[in-house]
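Read through the structure below, which is laid out as structure tokens, and then see the notes.
One chain of protein is taken out of this complex; the other chains stay put.
A and B are the chain letters, set down in written order, and residue numbers restart from 1 in every chain.
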Amino acid sequence: MPIDIDIAYVARLARIDLSPEELVRFGGQLGVILEHAAKVQELPTDDIPPTSHPLAMVNAFRADEVRPSLDRSVVLGQAPATEDGYIRVPPALET
Amino acid sequence: MGVPADLTIRSAGEALRSGELTAAQLLESVLNQAARTEAELHAYLTIDHDGARTAAAAADAAFEKGEDLGPLQGIPIGVKDNMVTDGVETTAGSQVLAGYVPPYDATAVAKLRSAGAVIVGKTNLDEFAMGSSTENSSFGPTRNPWDTERVPGGSSGGSAASVAARSAIAAIGSDTGGSIRQPAALCGVVGMKPTYGLVSRYGLIAFASSLDQIGPFGVTVDDTVTVLEAIAGHDPMDATSFNGPVPAFRTDLDRGVEDVRIGVVPELSGEGIDPDVRQAFERTVDALQGAGAVISEVSLPSSSYALSCYYLIAPAECSANLARFDGVRYGNRVDGSTVEEMMGRTRRAGLGPEVTRRVLLGTYALSAGYYDAFYGQAQRVRTLVARDFATAYESVDVLISPTSPTTAFELGARTQDPLSMYMSDVCTIPSNLAGEPSISVPIATDGSRLPIGFQIMAPALGEQMLFRVASAVEHLAGFEALSAEKVGA
Partner (left out) sequence: MSYEAVIGIETHVELKTRSKMFCGCSTEFGGEPNTHTCPVCLGLPGALPVPNRQAIDWIIEIGLALNSTIAEWSVFHRKNYFYADMPKNYQISQFDIPICTNGHLVVDVEGEQSRIGVTRVHMEEDTGKSTHMGGDGRIQSADYTLLDFNRAGVPLVEIVSEPDLRSPAQARAYVQELRDIVAALGVSDAKLEEGSMRFDANISLRPAGDDEFGVKVEVKNMNSFRSLERALTFEIERQTKALEAGDAVAQETRHWDEAAGVTHSMRSKEESSDYRYFTEPDLVPMEISAEWRDRIKAALPELPAQQRARYVEMGVDSVTATTLVDGGLGKLFEDAVAAGGSARTVSIWLTGEVTAYLRREEIEIGDTPLTGAALAELSGLVDAGEVSSSAAKPVLEGVLAGEGSPKEVAVARDLVQMKDTEALGAIVDSVLADHPDEAARLRDGDMKVVGYLMGQVMKASRGKADPKLANTMLRERA
């Protein structure tokens, strides 16, 4: 059974402005894919720890040393809109 | 000599050092091959003529001075367009980054440059490395040099095709669920995914951070080793970079497989595998046995859950990795009256359907109320997969399977059904989950003259054994690569 999801909520969380038609299409596709992905639930994993890193490494750090930053012209050159050395964006709705 | 573009790294290196060939000539041969084939194949998104010629000239100047930077000096290499190249457009195959020029080099790219390699250009890929056919590239697909109505595989389809078509002597790609090995198999070249952490991910545009690895493509196993030797090693800019001694990859390349214990994985070699593929696979297994290998069947029970596991972990990580593409600091912004609207529109316009699917899927799998059942559970299943491998390696030295269940399928054949596309990765995904090295070696062609790949998997840091068996398979199979003249003829 394809899984039923609140695709509009998910799209908002993911900040992708989908059209109503896209919401329906993606919602349906995701439901089908999730149904298959849910197969993982068949395996009993009560005492199994999760793996988040394939390598068993710990404590990878760097020393507190200052390294050269990017030239500001490069940073601003990449930005779609700038003003007085700042990157400019439309106003925020949420705080 | 024939067409220089037909040379391997090894043979080209000999020719360069004997004075038979210059790096500039080698490059021109490769560029000519690209000029001949690109209209049809579209393996490249960007060919950096100026940069490559400058690098070739520098390599020649160094040769003249008697400076030898190593086997990659003067060798034309293709780089998958999800690795940043300083001053050269890098798109990740996505509209959101069309025209984007990074201000720094990926570590793997910098290492190739320091080794004197000539970066020809950036090869095509499925958008953000998500796909198994390169049809998800927002700049149009790449076609398979063996049959241009068919896909080259993905997501590193451009890199695989460029090597197969001789518009690069070798190439690097990235592999998250099979994205080097599967296109290597479909294009009849060697492609390899190293142990996780062996090659720095700094500068690789992240898809799934705990699965992504950069790796080499070559026409021969030997060439593949050469490229890996240049790019492997600890990188302080990557906290997940392995900081122990790098294995000596080529030590046992010619040692043969006498007494090597080889396990066939039934879950990856039986049901769902094309008859031609299975036949070629079994012939090669017999040949290995004949060469003295000890063959057995070794089950990886949880590997049948590997696909589902992967399609929860990879999207989850990618949903966060792709959040930065919001039009604020770089990329193609679509304006809005609020910043939220701007971001939402930018992402809608810039991210293709497969990428959108995976970002949504990943967001869902991580969201409150669903985390435990989906992402959390997938992480635990991942542990089971890794344990299965560990148990398997107690009784065998390597594991084998076909690389891909099928040979190259037709363009458009699987684009309507995402799930059918995902099935392309069923053999390759398990070693990504375990973080272990694996390689695809071309062994034969099927009835339609389409290449078939043989996959070998080894324990973490077991590249020495991996290449040893790969080299043996290569010799036993005697696969004939495409020649430059035949491509696009």
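The rule we apply is simple: a contact is a pair of C-beta atoms (placed from the backbone, for glycine too) under 8 Å apart; a residue touches a chain by one contact, two chains touch by 3 or more.
What you see is a predicted model, and the numbers here were worked out from it, not measured in a lab.
Novice: Can you say which of B:4, B:51, B:102 or B:194 touches the chain missing from this structure?
Specialist: Selected residue, touching the omitted chain: B:102.
Novice: What residues on subunit A make contact with the chain left out of this view?
Specialist: 9, 12-13, 15, 50, 52-53, 55, 57-70, 72, 75-76, 78, 83-95
Novice: Which parts of subunit B face the unshown chain closely enough to count as touching?
Specialist: 83-84, 90, 92, 97, 100, 102-104, 106, 201-206, 208-210, 236-240, 316-317, 319-320, 323-326, 328-330, 339-340, 343, 363, 366-368, 371, 375
The criterion applied here is as follows: only the chains that are shown with their structure count from here on.
Novice: If you average the CA atoms of subunit A and of subunit B, how far apart do the two points sit, in angstrom?
Specialist: Those two chain centres are 23 Å apart.
Novice: Enumerate the contact residues on subunit A facing subunit B in the complex.
Specialist: Of all residues in subunit A, those touching subunit B are 5, 7, 10-11, 13-18, 26, 29-30, 32-34, 36-43, 45, 48-55, 57, 60, 62, 70, 74-75, 78-81, 87, 89-94.
Novice: Hey, which residues of subunit B end up touching subunit A in the complex?
Specialist: Listed in rising order, the residues of subunit B that touch subunit A are 100-101, 103, 196-197, 210, 236, 239-243, 302, 305, 307-309, 311-312, 319, 323, 326-333, 335-345, 347-348, 351, 356-357, 359-361, 363-365, 367, 373-374, 376-384, 386, 418-419, 422, 433-436, 460.
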